[in-house]
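All protein chains but one are shown in place.
Take a look at subunit A:
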Amino acid sequence: MALSVLQKLEILADAAKYDASCASSGGAKRNARGGGIGSVTGAGICHAYTPDGRCVSLLKILLTNFCIYDCSYCVSRRSSDVARARFTVDEVVGLTLDLYRQNCIEGLFLSSGIARSADETMEDLTRVARTLRDAHGFRGYIHLKTIPGADEALIAQAGRYADRLSMNVELPTEPSLTRLAPEKSACEIRVGMASTRMRIDEAKDDRVAYARGRGRAKPPRFAPAGQSTQMIVGADNTSDADILTASSSLYASYRLKRVYYSAFSPTGHAAAALPSRPVPLLREHRLYQSDWLLRFYGFGVDELRGSMPDGMLDLAIDPKLAWALQNRDRFPVDLNRASKEELLRVPGLGTKAVQRIVASRRSGRLRLDDVARLTASIKRARPFLTALDWHPGASLDHAFLRDRLAPQPVQLPLL
């Protein structure tokens, strides 16, 4: 019996929910005042949150969950006994526009199983985006998955219609990929990301040249919100240190906007090659924190490795605090004199707090109370800094400093 659109939605949204990325940030600013429907403001919007704490920003679905591959971590692998479905192009377009008009979503995140071939799947994904844009004047956000091994020309098409492209590296190392997804090629995935980066660079160069008066026609945009990727954490035994090393090389190589970490969790359609227990979500959280330290706080991956003696992040305390406790000789930092770079390394001080400290101290030296108004985490910061009226004294050297700063276990909130 043919499935209804709602039944397909249940199957194909369920299959897509394991992809962590749902961001709608970046993108070329535009609106519907000149026709069509939809807008992109540059800042993403989360239209709802589900009880897993995740943001619902885009309609995140697969075009189909039929797949010829057999990647053991994936709920849609060919040997999985899930229900299968396939949307038509018009069904996806209709769903997107309906939910968009109700103001439930920022746009569409479309991925797909490989029903027959990489090229055919890439073509189908692009057809949905093209129909939304050209036939319906849709100006909202579109994130398309690019399929490893798909023809370059097809990816070039996809980037014309999508705000963001992404290709998942799936696992942090090549041997893990070979073990869990023997039919996928790590090289093919990296080549795919490389080709997207080259096209993004090229489109940017062309637009810069155009802005300087070279060339007559305005060059088309290519994935203006950049590209991202995702890796599954805990399906293999790669250490956090090696995961972060892999990420920093991905950021440098393909100028990714984001590397998403997705803690391996059971799907109800278990594969024998995988661990049977889920990975603590806290591990995923610590990886994101470390990822931030690498990108916005001036930390090098080797520095972080240094504070992970067994290669794993401390689950009890955040990675900056862990690093600071290992490097106490670099503290306390004088709030009124230290450089921005030094302040960024103080636990409890975020990038915004640091900016405000630097701006505030121009008109007078700061006391501890002043800083307390600039950050929510003054207790964590206090042992690592000096202010006009504050010195941590010997507490910085206390052996029990870690225990004192580690958050107390709390009972989960009931609702």
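By our rule, a residue touches a chain if its C-beta (ideal position, glycine included) is under 8 Å from a C-beta of that chain, and two chains touch if they have at least 3 such contacts; residues count from 1.
We adopt the following convention: contacts and distances are computed from a predicted model.
For the chain that is left out, the UniProt protein name among "ABC transporter ATP-binding protein", "Aldehyde oxidase", "Formylmethanofuran dehydrogenase subunit B" or "Type-4 uracil-DNA glycosylase" is "Type-4 uracil-DNA glycosylase". Across A:R101, A:K218, A:R330 or A:R404, the single residue that touches the chain missing here is A:R101.
Listed here are the subunit A residues that touch the chain not shown: 6, 9-10, 13-14, 16-18, 31-33, 35-39, 41, 43, 45-56, 59-60, 68, 70, 78-81, 95, 98-99, 101-104, 173-174, 183, 187, 190-191, 193-195, 197-198, 248-249, 251-253, 255, 263, 265-272, 276-278, 281, 295, 301, 356-357, 359-360, 362-364, 366, 370-371, 373-374, 412-413, 415.
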